[in-house]
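What you see is the complex with one protein chain gone and the rest in place.
As written, the chains take the letters A and B, and residue 1 is the first residue of each chain.
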Amino acid sequence: MSAPATTDYPKIWKRPGLITNLHVQRGVVALVVLYFFWSIGSLDLDWHRFSQGFERAGNLFGRMLPPDFSRWELLLKGVSESIQMAFAASFFGMALAVPVGLCAASNLAPKPVYLVARGIIVITRTFHEVIIAIIFVKIFGFGPLAGMLTLVVASLSFISKMLAEDIENLTPGSLEAVRATGASFPKFLVYAIIPQILPRYLGVSIYRLDANIRHSTVVGIVGAGGIGQVLQASFNRYDYDFSLAILISIVALVFIGEFFGAWIRSKLR
Amino acid sequence: MTLEEHAKRYPEVWRKFNPRQSLIRYAWYIGIVFVAVWSIHQLEIPWIYFLDAHVQTADLLVRMFPPDWWFFLEVIDPLVETIHIATLGTAVTFVIAFPLAFLSARNTTLNNATWFIGRFILVTSRSVNTVVWGLLFVAIFGPGPIAGIWAIAARSIGFLGKLVAEAIEEIDEGTVEAIEATGASRLQVLWLGVLPQVLPVIWGTTVYRWDINIRESTVLGFVGGGGIGIILYSSINQFAWREVGIMLISILMVVILSEFISATIRKWIS
Partner (left out) sequence: MLTITDLVKQYPTGLKALHGVNLSIDEPQVVAIIGPSGAGKSTLIRCINRLVEPTTGSIILDGTDVTKLGRRELRRARRRMGMIFQEYNLVERLTVMENLLSGRLGYVGFWRTFRRNYPPDDVQAAYQLLDRVGLEGYENTRADALSGGQRQRVGIARALMQQPDLLLIDEPTASLDPKTSRQIMRIIVKLAHESGTPALLNIHDVPLAQAHADRVVGLADGNIVFDGKPDELTEEVLTQIYGEEDWSTTVGHDEDETRKRPRRRTKLEREAAAG
């Protein structure tokens, strides 16, 4: 293209940015930089301790190795308790999520019911499992019951939210068609709603089972049973070699859970 | 057409599943119920506790009222710290997960060894919960926000890295081919062929993770990772329910606000 020497074409081109105004662009960058200064400054980060951290990390890993599996009975009890909590919680969560999910679908439920159901979902979703767990511990005492209830609440909130969104996304046409046959509400549910959302409901539930296995390892930190409780105890006693053994078991457990979930999902398809 | 033929051609019974399929389905149902019942049985739940659960719950709620409104002032600082931990943790995550994602995607990794290392880091990061990472980093750095920031980052790297690596693996290879065909270097192909395609995913996922991290950082204080969790934990242990009520309300507000911000930004990106 070098041959036709036309000079009336511009030689400069500037990429139009998302924020076109240069001042606004610089302002945004300045704000971000300022935020980092403010946050880092206000956190009162102890740089001395930070620099010591590497040495302490080396120390810690030194004390962790080799992992101590000698108390395998305690370990196994914790792991199986976590798994049982996860299974039981997924089951109850799945069951309870159906009514809540139906009530939280705006195209199905009357307004007041819808608002209450959405309120339940928002509140339960907002609080971290560990906060819910500690409150259950205060009500029901230490042990796996509090942990299981925590996971039930978390599953309920997750599955019912997905369920409600799925129902809201159904095409109105298919719903109308079944309604037009003169079906009653229960029949309408069985014929119009359930067949369309069942596969996703099962899929989401299995994801939740997987997630419950992960979370069952952590609710024990506040005394709600499972392997987390054993881990917390070992950290408190500075039994770091046992801690590493527990951590390895947790990673293995999460791995198996993920694998298992993937296997069931492949069966469902 | 005889009656017999007619009956054969138009049977009176129609089943969605044949007997074998039905059997398998029911076996699954029974299996699920069995596993659930077995789990509950093994947990040895003291059902008697449920008898007075409603009394306990009501009692707890009553003791949260009237909320100690002045306590709000004391919550502000820890809340801000919580948000800082989440934001700085997400920033650290971004810096580390960005190159890691390219290393963990089959089509942009250097060789099998780098791919394996990348995947290994992502899987390890994801398998351990933020709070458990918190325990570990508190043991390393001592209690405080530094441990919290690293705990947040340690868990989020796996999340961000995995999602971005998947996005990289699903890009339109045709575009990459076209950029390669112009004689571009490997770095140029990454920068102009791959990156523009995954940039929205990178930003969207980062913002989404930030919003999850806000929630996560509210409990890091339980294990000494800084933020509002520290005072929440001590108030709960002292049964100071009026203070707990205030803190729960403020957490609710912050989390909902951050969810709203995150949703708005993500909508704006796409």
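In this text, a residue touches a chain if its C-beta (ideal position, glycine included) is under 8 Å from a C-beta of that chain, and two chains touch if they have at least 3 such contacts.
Note that the structure is a prediction, hence the values are computed from the model and not measured.
For the chain left out of this panel, the touching residue among B:31, B:46 or B:200 is B:200. Checked against the full complex, the candidates A:167, A:211 or A:253 give a single residue touching the omitted chain, namely A:211. Counting over the whole complex, subunit B has residues 126, 155, 158-159, 162-163, 166, 170, 172-175, 177-185, 187-188, 191-193, 196-197, 199-200, 208 touching the chain that is not drawn.
Taking the complete complex into account, residues 1-2, 4, 6-7, 9-13, 15-16, 162, 203-204, 207, 210-211, 214 of subunit A touch the chain not shown.
Simple rule for what comes next: only the chains that are shown with their structure count from here on.
Subunit A makes touch with subunit B in their complex at residues 35-36, 39-40, 42-46, 49-50, 53, 56-57, 60, 80-81, 83-85, 87-88, 90-92, 122-123, 126-128, 130-131, 134-135, 138-141, 143-145, 148, 214-215, 217-218, 221-222, 225, 228, 231-232, 235, 240, 247, 250-251, 254-255. Every residue of subunit B that touches subunit A in the complex is listed here, in rising order: 32-33, 35-36, 38-40, 42-43, 45-46, 49, 53, 56-57, 60, 80-81, 84-85, 87-88, 91, 123-124, 126-129, 131-132, 135-136, 139-142, 144-146, 215-216, 218-219, 222-223, 226, 232-233, 236, 239, 248, 251-252, 255-256.
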